[in-house]
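Note that one protein chain of the assembly has been removed; the remaining protein chains are unaltered in position.
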Amino acid sequence: MIKIDHLSKSFGNLEVLKDITVEIKAGEVISIIGPSGTGKSTFLRCINLLDRPSGGSIRIDGVDILDPKADVPKVRQKMNMVFQSFNLFSHLSVMDNLTLGPIKLLGMSKEDAGSKAVDLLKLVGLAEKAESYPDELSGGQKQRVAIARCMAMDPKIILFDEPTSALDPTMVSEVLSVIRRLAKAGMTMAIVTHEMDFARDVSNRVLYMDDGIIYEEGTPEQIFVHPQKEKTKTFINRVRSFTYHIASPDYDLYAMNAEIETFCDKQILAVKQRYNLLLIVEEMLQIYNPFLSKALLDINLAYSEKKESLEVVFESTGEAMNVLDKNLLSDELGLTLIQSVTESIDYQRLNNKNRVTLILKKQ
Amino acid sequence: MPIQTSKETTALIVTITGKMDALTAPEYEKKFSELIAEGEISFIVDFEQVDYISSAGLRVLLATAKRVKAVNGKLLLANITGVVKDVFEISGFCTLFPTHDSVASALSASLG
Partner (left out) sequence: MNKEWKMKKRVVPLLSFFLFVIAFAGCRKNELFITSFADAKFAKIGVMTGTTGETIANAKFPDAQIKSFDDIMDAVAAIKSGQLDAIVTTSVTALQVSKKNPELVCLNERLKDEDTSIAVKKEDEQLFAAVDRIVGELKANGTLADMNRRWFKKEMTPYEEKQIALPSRGQILKIGVTATREPINFVDKNGRVIGFDGELARIIGARLHRPIEFHNMKFMALIPALQSGKVDLIISGMTATEERKKKVNFTQSYFLNAQVMLVNKPGVAGKKEATEISSAADLKDRRIGVSLGSVHDAYAIKTYPKATILHYKTPSDIVLANMFVLKKNIALNKEVRVSKKTGEIPSFFAGIANSMQSNIVQENRYLLILEGLKTTVIISVLSTFFGTVLGAIVCFMRMSKNAILNVLAKTYISILRGTPVLVFLMLIFYVVFASVNIDPVIVSVIAFGMNFAAYVAEIYRSGIESIDKGQSEAGIAMGFTRVNTFIFIVLPQTVQRILPVYKGEFISLVKMTSIVGYIAVQDLTKASDIIRSRTFDAFFPLIMVAVLYYLISWFLMLFMEYAERLANPKLNRKPITNA
């Protein structure tokens, strides 16, 4: 349906997109993932010409939309966009947001557009908000209305530009479930997202973008479980893990705790698990404390959704020793607490480093 | 430091808010020793608003209990619930300290 060949885009001297060739078929759900600033959003915005490509071609059903003669507004009606910042028309009610396009652009009657809007609002679960104004809605509700507004134009494809990035963690799932519903209904979609789990289970195909090109593409299984290329591997790893370096006994516990909490937010951890994680880190650091002046310590948190387990790895330099050795501890209070919330504790001497791996108990 | 005290006839009620972790523990310990130095001997610590406790927090309670005992006083804990309660149970502190479901019941216990 959409065929993109050698697409490139530069802003001044900055080459954001280098050479992108990809085809999107009807009914496909494509996730576009990758580090920030690698042109994912620009790619999406080039497809519907919000940013005009510098080179290459975009063919929709065989028609080159970069042809100066192409009726761009007409083309755009067929591929609507959902933005990160919702962009609901703030002067219009939810109802009018949904009917403006169909009435003015598709020439629908007010009644038809209205009844269609009501159906769509029901679909996204917001029928009772028809008379509300955008500033009276929560972020999640706004994004669901924005999706309904796209649907109102009967597009062939919907482009999602980080639809959940501006949302509170608590509202992400309501938006994702609406998108999942559309995917099930066979809607063609291209989604730029940082929600890896979502990308994995909603899409048919995943494009991993890095440095202005499509670096690796494949099924969700191929990209998330068996990434072939180096950058993809690193990226997939980094999203699911978090590392903190401690080089002195005067480390900033507050800052570290804040980062751990952010990590927990991203992984949508339950309160209890979050508590246990903080407890383990704190107790371990208490135990490590006497050695911190001499050793460097790395704390790595990693969450495996597949196993639903949370793993914490402490890796320290210095002579070989297991800090959790009962003979070295002044009292066992901390250790007792650690043991009570972990499933397993392993000590290894690896690469001249002491590595303690703790796996948290499941819920 | 979020700590509040209110004086009852038989004991001083100490209400703690937030975390009792490695960062805040030294402050609490200092506060308790000051109170003892001022002549308080019986304490009821209200845990209703504590949402996190680590071994560092437990150690403060332990140290305070020892000091209180030395002056023939009492340290009663009240309103220990949720994740905090789990930590108390795991560490066995439940058996070390008399705990109460409410400040009122702790108060009546402190009479005896």
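Each chain gets a letter, A and B, in the order it is written, and its residues are counted from 1.
What we mean here is this: a residue touches a chain if its C-beta (ideal position, glycine included) is under 8 Å from a C-beta of that chain, and two chains touch if they have at least 3 such contacts.
Bear in mind the structure is a predicted one, so any value in this text is a computation, not a measurement.
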- Note on the structure: Across the complex, visible chains touched by the hidden chain are A
- Item | Which residue of A:Met1, A:Leu66, A:Leu92 or A:Leu253 touches the chain not shown here | A:Leu92
- Message: Residue by residue, what part of chain A touches the chain that was omitted?
- Response: 48, 50, 73-78, 80-81, 83, 85-93, 95-96, 100-101, 104-105, 114-115, 118, 130-131, 133, 146, 149, 153
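Note that in this section only the chains that are shown with their structure count from here on.
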- Item | Euclidean distance of C-alpha centroids - chain A vs chain B, Å | 44
- For chain A, which residues count as touching chain B in their complex? 253-254, 271-272, 275, 278-279, 282-283, 285-286, 333-334, 336-337, 340
- Query: Any idea which chain B residues touch chain A in the complex?
  - Reply: 21-23, 52, 54-56, 58-59, 83, 86-87, 90-92
